[in-house]
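Sharing a structure here in structure tokens format.
All protein chains but one are shown at their positions in the complex.
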Amino acid sequence: MSEHSSSSLVTYVGIWAALIVGTILTYFAAQIDLGPFNAAVALTIATTKALLVALFFMHLKGASERLLKLVVISTLFFLLILLALSMADYSTRAWS
Amino acid sequence: MFDNFPLWPQRASTMAGNVDALYIFLLIVSGMMILLIFTAVIFFSARFRHRRGVPAEQIEGSTPLELIWSVIPFVVFMVIFLWGAIVYFKGRTPPRDATEVYVVAKQWMWKLEHAEGQREINELHVPVDRDVKLIMTSQDVIHSFFVPAFRMKQDVLPGRYTVAWFRATKPGSYHLFCTQYCGTQHSGMIGNVIVMEPAQYEAWMSGGVTGPLSATGEKIFAELGCATCHRSDSQGRGPNLQGVFGRPVDLADGRTVTADENYLRECILDPGAKRVKGFQPIMPTFQGLVSEEQVNALVAYVKSLSPAGKSGAAPGPAVAVPVRAAGRAVSKGSQVQ
Amino acid sequence: MAIENPQPERVNYLNKEYGIGSWLLTTDHKRIALLYLISITFFFFIGGFFALLIRLELLTPTGDLVQADTYNKLFTMHGQVMVFFFLIPSIPAVLGNFLVPMMIGAKDLAFPRINLLSWYIYVIGGVMMLHCMATGGVDTGWTFYTPFSTAFSNTKVIEAGLAIFVAGFSSILTGLNFIVTIHRMRAPGMTWTRLPLFIWAHYATSIIQILGTPVIAITLVLVVAERALHLGIFDPKLGGDPLLFQHLFWFYSHPAVYIMILPSMGVVTEIIACFSRKRIFGYSFVALSSIAIAVFGFLVWAHHMFVAGISVYAALVFSLLSYAVAVPSAVKVFNWTATLYKGSIHYDAPMLYAFGFLGLFTIGGLTGLFLAALGVNMHVHDTYFVIAHFHYIMVGGAVMGYLGGMHFWWPKISGKLYPEGWARLAALIVFIGFNLTFFPQFILGYVGMPRRYYQYPPEFQVLNVLSTAGATILGVGYLLPMIYFLWSMRYGQPAPDNPWNAAGLEWKTASPPPTFNFDEEPVVTWEAYNYDELDAPHKEEVPVAG
Partner (left out) sequence: MPDSSLIHGEVQNPALLHHFAEPQQQRDAASLGMWIFLGTEVMFFGGLFCAYLIYRLKYFGDFAAASQTLNAALGAANTVVLICSSLTVVLAVWAAQHARRTMLLGSLVLTIILGFAFLGIKADEYQEKFELHHVPGASFQFQKSIPGHPDQMANPQHAQIYFALYFIMTGLHAVHMIVGIGIFIWLLYSAWRGRFTPDYYTPMEIGGLYWHFVDIIWIYLFPLLYLIDLHK
């Protein structure tokens, strides 16, 4: 509990600034032609931002228990399963 | 004797034996498992039934045993899996020179059109001992083409082709069922597959033919004005279709696809989706302008323009060649007998 | 109530308060369990009535009892009612609700008001479903396959979809409540390895409920939107892909089978341990296999689509993974069997149901191997083989377990003993009736009779008649327990606190339990299934009731 002192306020504002920078970065990165990497860059920035929100704003980083992290990781695992196994079908439909 | 009480379906295709063999293997494996478990349960519960003064003996468990009864079933399962996969691959891979039949399913009937031009409804006549490839699509909802005697089933989807094949081994008439629920008369969407001796089949084929499907396709091709762009020299505004079928095609967006039936179909109905590299996007869509049968005819025609598509009974350059080229080869075979 | 009881009646959760309000506004997990019990029993008999009509129609090859459209609605609503309004809530919402807090030594679930909310959501969904049925019903099959459901059916698809959408949230909230309760509310000393396997099973079930259910919820939203606005997401005429619907649907609906069977496995584990007077053989393997089933259950959904037009390579992957999920199920069966070894086995009614479960689940599981085998699937997919298989799992497995559990815990729930003789008879009738109903359907399926057929070729008639005959017997078997449970509430002998001399915290409190379950907070110092201590010679053996 004591870790949530006023120093955490500084952290919050720092994270907020990083998120704003990330948004601006995404917006301008989309205007440049990076070939096939446009989507990758956009998603990488989005994931970084999401991680920052989860770790600092949602206090996942300071969570004393591993349980909450386990909940997040297993949820993402099952989401990945949904996307990956569906794509496994769509990307290999051709068959003679 | 079992006319009204069949315990086993008729076996009338080359696939039937494969499927039955695996099925029997599975019956034996599960029979053994059932025997093992039921015997153990019955024996234990009789032998160790409650007796006053005889307490249960506590056993924690046994890791070696757990490993044994995880690993052994797993190995058996893998055998089943591999075997099943092999049978499935056979069932999913039509032989190259198969006779082609176009199937259009709709609520609640089967429309079948032979490459040679014969049209049937809810009945499919095929010769014995010949590979038959079904190129199927639906006009409305999902249906499924199921012939129990052939151990063959494939869902028939609207908006694309699905493919199935069989090789009948025994003359006779066999049930054709729709197995994907499709509305009110789902159980009425049934028919017969009639397997005939080659000679009979020849006789049946010679009745009432309007010309091969590819010829119909060529006629539609001309009527729709396709030929103005898709010229047989390389001067047209559209790709030359000679020899296209079965070949890889470079697309405008950099991808490469194989020109199979589904690709040809998509090009007619949604020309923009997979445009050929080097051509302008000027082709209009024919969605809504042509029926499923007409699309089938067009596809059959384009296929007839290339050697890969000339296999089986689909005749080469339409009209010019007598209708039943491949059919004759088989009938020769039967004459030798 | 219990006039002959010599002692003054203790205050328990049933007699603490009276009046409708004390039930409809209760936050007591035990009362909510009973609310669920009444509601799901209601839907069970509605679904059963539809089943009976289906079987009667199939007595003859031609359609004579009802119209084709009516028949299609019957099997659709039979499936929807049984799956979404009976099987999925059955064990978790009734027995789980009642027992999860008691087994871990908690006063209640972590979120009692959310628990009550989940029942209300279930009731709202149920009323919507009833309204849908009363105003014409729906004929898409419980699977809602597109584009039939979105563009062709002219029945109440939207109403049914929304009813199931709503009911789904009740399932999510139950699962959420269980997971938090199991993590946060265990009594001192109740470590993870001391948990009854019933709890492990419910934990695994809850994982599926919270991660799978939202996917079908959003899928139904898409179906409703597509049907109302013709968006094209699932409609090939508008550029969509009907197989996407099937992927999303089965992503939930395959794991949903494990929502039904896992709790039942938990029940059977408790019963087998009690009536063999033994610790469960391989406790940790049985516990972990529950989790493994929940996880692997999410990886196999497209085995419902092997002939649907999916990629051959994907079919290969899904077939392989399907065999992976079969291993933990097999492990469970072997461990239950091994538990009997050197036990001291009693043949009370719950144990008979457990034996029935074991036999039927084994057959159901093994026929799953047939369906997962790609080559055989091409033939048996969408035939009566599939119908038989999943009824062996969902009725032979899940319902047998549910009935076994109801008998096992009935003395705890109601404070009364049911008539043992009748109960044994009912178990026997259900077992015989079930096999007579569904075993012929395996043969029927392999011979080639497709599912959802209103008329069929005459050669299938003999097997269908057998099946219908069995269904009648089965119906009697299901009516019996309801009658004698109701009877026992008024005329049954008062139940002692622990009629089976069973292990488990729920038996260490009164029957029926007080509102907060335990008079003082239990402290657990023993392992699960400590039957050796319960049966130790220095203790006087409590005769098993019945």
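We call the chains A, B and C, going by the order they appear; numbering starts again at 1 in every chain.
Note that in this section a residue touches a chain if its C-beta (ideal position, glycine included) is under 8 Å from a C-beta of that chain, and two chains touch if they have at least 3 such contacts.
Treat the numbers as computed from the prediction; the structure is a model and nothing was measured.
Under the touch definition stated at the start, the shown chains contacted by the missing one in the entire complex are A, B, C. Screening C:Leu56, C:Val123, C:Leu244 or C:Leu428 for touch with the missing chain picks out C:Leu244. Within the whole complex, the absent chain has one touching residue among C:Asp108, C:Glu159 or C:Asp535, and that is C:Asp108.
Interface residues of chain C facing the missing partner chain: 17, 21-22, 25, 27-28, 106-112, 114, 172, 176-177, 179-181, 183-185, 210-215, 217-219, 221-222, 225, 229-233, 238-241, 244, 247-248, 251, 515-516, 521.
Panel shows chain B; residues 252-253, 270, 272-273, 275, 280-281 of it touch the chain omitted from the view. In the full complex, chain A makes contact with the omitted chain through residues 1, 4, 8-9, 12-13, 15-16, 19-20, 23-24, 26-27, 30-34, 38-39, 42-43, 45-46, 49-50, 53-54, 56-58, 65, 67-68, 71-72, 74-76, 78-79, 82-83, 86-87, 90-91.
Criterion: only the chains that are shown with their structure count from here on.
If each chain is reduced to the average of its C-alpha atoms, the one that sits nearest the average of all protein C-alpha atoms is C. Averaging C-alpha coordinates per chain places the centre of chain A 44 Å away from that of chain B. Residues of chain A found to touch two or more other chains are 94-95. Shared interface positions of chain C, i.e. residues touching 2 or more other chains, are given as 243, 312.
Note for the complex: chain A touches chain C at residues 67, 74-75, 78, 81-82, 85-86, 88-95. Across the complex, chain B meets chain C through its residues 3-9, 15, 18-19, 22-23, 26, 29-30, 33-34, 37-38, 40-41, 44-45, 48-52, 54-62, 65-66, 69-70, 73-74, 77-78, 80-81, 83-92, 107, 140-142, 144, 146, 148-149, 151-155, 157-160, 162, 175, 177-188, 190, 270.
Interface residues of chain A, counted against chain B in their complex, comprise 94-96.
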